[in-house]
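Shown here: the complex without one of its protein chains, the others still in place.
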Amino acid sequence: MRFLSDNMASACPEVLAAVVAANAPDSGYDGDALSGRLDAAFSALFGIEVAALWVTTGTAANSLALAALCPPYGGIVCHEDAHISTDEAGAPEFFTHGAKLITLPGEGAKIDPDGIAARLSLIRDDVHRVQPHAISITNATEKGLVYTPDETAAIGSYARENGLAFHLDGARFANAVAHFGCHPADITWRAGVEMMSFGFIKNGGMNAEAIICFEPDRAQEIRIRRKRSGHLSSKGRFQAAQILALLDNDLWLANARKSNAGAQRIAAAAGDRLIHRVEANELFVAVSPDEAAALRAQGFAFYDWGAGQARFVVSWDQPEAEVAALAGALQAL
Amino acid sequence: MRFLSDNMASACPEVLAAVVAANAPDSGYDGDALSGRLDAAFSALFGIEVAALWVTTGTAANSLALAALCPPYGGIVCHEDAHISTDEAGAPEFFTHGAKLITLPGEGAKIDPDGIAARLSLIRDDVHRVQPHAISITNATEKGLVYTPDETAAIGSYARENGLAFHLDGARFANAVAHFGCHPADITWRAGVEMMSFGFIKNGGMNAEAIICFEPDRAQEIRIRRKRSGHLSSKGRFQAAQILALLDNDLWLANARKSNAGAQRIAAAAGDRLIHRVEANELFVAVSPDEAAALRAQGFAFYDWGAGQARFVVSWDQPEAEVAALAGALQAL
Amino acid sequence: MRFLSDNMASACPEVLAAVVAANAPDSGYDGDALSGRLDAAFSALFGIEVAALWVTTGTAANSLALAALCPPYGGIVCHEDAHISTDEAGAPEFFTHGAKLITLPGEGAKIDPDGIAARLSLIRDDVHRVQPHAISITNATEKGLVYTPDETAAIGSYARENGLAFHLDGARFANAVAHFGCHPADITWRAGVEMMSFGFIKNGGMNAEAIICFEPDRAQEIRIRRKRSGHLSSKGRFQAAQILALLDNDLWLANARKSNAGAQRIAAAAGDRLIHRVEANELFVAVSPDEAAALRAQGFAFYDWGAGQARFVVSWDQPEAEVAALAGALQAL
Partner (left out) sequence: MRFLSDNMASACPEVLAAVVAANAPDSGYDGDALSGRLDAAFSALFGIEVAALWVTTGTAANSLALAALCPPYGGIVCHEDAHISTDEAGAPEFFTHGAKLITLPGEGAKIDPDGIAARLSLIRDDVHRVQPHAISITNATEKGLVYTPDETAAIGSYARENGLAFHLDGARFANAVAHFGCHPADITWRAGVEMMSFGFIKNGGMNAEAIICFEPDRAQEIRIRRKRSGHLSSKGRFQAAQILALLDNDLWLANARKSNAGAQRIAAAAGDRLIHRVEANELFVAVSPDEAAALRAQGFAFYDWGAGQARFVVSWDQPEAEVAALAGALQAL
């Protein structure tokens, strides 16, 4: 029973069907009909004109956007546990040509204007220090929490007032939207987000993520950088098809609701053992080494997450029986 | 009738079937069972132990290998029409952190030791000049010719004697092997090639190419660079499945034989109009603007390739009727 | 008798005196009084408000300006013999993070709008090709010729009409101004130049060159890049002092007139052997290997410059007797 990561999940049947259906000769790169529909599809979703580009990984989506938002000599403010800082092998540094990640702590992998201001107050404004140019947040966060629309907007205001760009790592954006039942705009452009990565792979996709530019004029630079970094696929229709299939009938939301619901069920069972509130599809649970071993002996696969903690991630395709089993096992500890 | 580029072709039914069959939860990135079979599959094909890595584009495959073969301050010798020089948006410069492409002319987009030596003799050996560190050839070339085993080995010897690495852009490697009926080793490691990109997308794949390291120890650096450049897919099994499907029963060769055969049939009809010999699946044909217009009026899609030239590319899935039609139309000009 | 290069010359007595005089404690970096005078000194010279920054090499001066004018994914148009392309070890690629030099031929290392337009017409405007973002010329050129005000302005107009930045490598700018007796503005900002390196080291300086920004607002980015590239000296006053000493009483022009005059005297003696007109302080002379050997036997040091050519450079401090000796020796050949 695999609770290791949602990126090990299967792809949706609808996604596979769309990929198969896309298999006819068409123009190369992003010149095909399906790729041509992305801008309109996301514009409709967000209620504002956006430009949307497919890429094949979330790391590429984040890094390409950050490279457009921060010069090589600039800094990007983010949480010290941000995926871009800890788990992308220095990809932001590679794509930006050496920009510095300016990290800060924060409960649940969340940051806020006060924390950002305190961190930036340490950076004297002269040419000897790398100056901040952008803020990046992850929603849902690496600890399974979500930024509310107000929390996001507060960071957006801070960013605008301080001349900083505002990027959102939306690897689990669907889980955040599903949590609130809010409009996708509420935690993006209405809150000041300028660019985001919109994750699909963890949520039923195969190998397609989207970069969304809320200022469409800025997309051309990213298109150039996408080619230059080897991310302009020859047959882009296969990526576009996946994304359109997940947007169709809000399948992306339905999938996220499933994984969120599974997490809630397990959270209720975990009770006081929860390290963080559970708002998306990830759970961080206090378990002793013996307990962890016992769980593994029962067939549960998961990662240790520091001393005495375990991380469980519920996938969109997680069988209900597995969810129930884990809930039961945690309650029985 | 689309003769624009083989990257607009469809994916093989076998490839799609493999992708669908790969759709079960498995370990992420390249930890899955299918990805784990790549090394052995290519080792069997090449008759030597190799390391093989999937990526989603040929540009990434070439650039990752070049970054491992040439330091940021080095130079890469290639033909002036090499895809890496003209059509990859500076990706080699991006991945290598600024290495310089040292280009030279050569009939049919081919280079040889004499030409390379002449070009390099212009570069004084001091710190003011970018010194060569690698040679890159494309086989089949950008003009549809193929390097013979001997021609390849001659460059390999030159490279070894001069301390240069030897890279092969194999976007249409299948067409080169199919042309000769040679062993894949004959135009790769036996001839001194150290790393290559092995193209599948133009030949029936969807979005998977392979990097082959003939010195397996060097693969780890490329694995790191692959992650850092956002090319480590979360669900790599979908790429591995495509490649294994094309290797299975030598489907890659069968596909290439089909496109080569189509090109030969058209070449016979084009006769004296051919600008270059036709050895793979590309034809460069002398046609006047009026003739080009007439062909387009008959429904043929193709690119102009400089003044008075047209390029036709035959795809693995090109219907025989389209091949026959083009042959007829050229003969009738 | 050293005619190898003007960068082997001595420093002016006035420069050394200024360095010695600058030796008192003062604010670090460029916060000292002498550095603070640079903007005004160059603004007075050029007749327009400029920002001026010292660096210690011409390579740094050129590359820092190019990095501010061209993004990592862009191209810089220049002559194929431009110093930035052939003799700076890939520094422009390093500072710009991989921009591509788009080179073209041209008599006497000069380029013009027609040649540039012809070269750029080969670059299809799509994301697969590196698009031009800047033009760089060298005045005086690497072959000792000078661009007239009109020639410069023609390139400036072309640049503006095509949205390209315009950079001037002025390693021997003094020689160009001295040749025409024109106002420095005539071959810089009045002709559309946006940034330039203003060379002093070949003309009596020790280790100080200047970057001039004709749009002062753009200087701050260069100040940041200067620090980031290790070019912000701790005790900048020693560089500022050199530059101010050379600007004082137009010493820079007097020095250039001396070397130009020496070159003219030798040119008159060389007659039909001259490969290029002599307009600055460099001469390219047709000499057979035997003749070259004979000249060397007489004590003249110079570089061979391709088959049957020799390059002689006259320095600001070249003794008149050496000039006379070389003139005599060439005449006697």
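Side notes on the structure shown:
In this document, chain identifiers A, B and C correspond to the written order of the chains, with residue numbering beginning at 1 in each.
The rule we apply is simple: a contact is a pair of C-beta atoms (placed from the backbone, for glycine too) under 8 Å apart; a residue touches a chain by one contact, two chains touch by 3 or more.
Just so it is clear, the structure is predicted and the values come from calculations on it, not from any experiment.
When you scan A:Val20, A:Ile48, A:Leu104 or A:Val127 for touch with the missing chain, the hit is A:Val127.
Interface note for the absent chain: among A:Arg2, A:Lys100 or A:Arg172, the touching residue is A:Lys100. When you scan C:Ser85, C:Gln131 or C:Ser233 for touch with the missing chain, the hit is C:Ser233. Among C:Ser43, C:Asn207 or C:Gln309, the one in contact with the hidden chain is C:Asn207. Think of the hidden chain as still there; on chain B it touches residues 71-73, 97, 127-128, 131, 221, 223-228, 232. Chain C residues in contact with the hidden partner, per the touch definition given at the top, are 2, 4-5, 7-11, 16, 19-20, 23-28, 55-61, 63-64, 88-91, 94-95, 201-202, 206-207, 224, 227-235, 238-239, 315, 317. One chain is missing from the display, and on chain A it is touched by residues 72-73, 86-90, 93-94, 96-100, 127-130.
Convention: only the chains that are shown with their structure count from here on.
Centre to centre, using the average C-alpha position, chain B and chain C are separated by 42 Å. Annotation: 34 Å between the Cα-based centres of chain A and chain B. We define each chain's centre as the mean of its Cα atoms; on that basis chain A and chain C are separated by 50 Å.
Within chain A, the positions touching two or more other chains are listed as 224, 227-228, 232.
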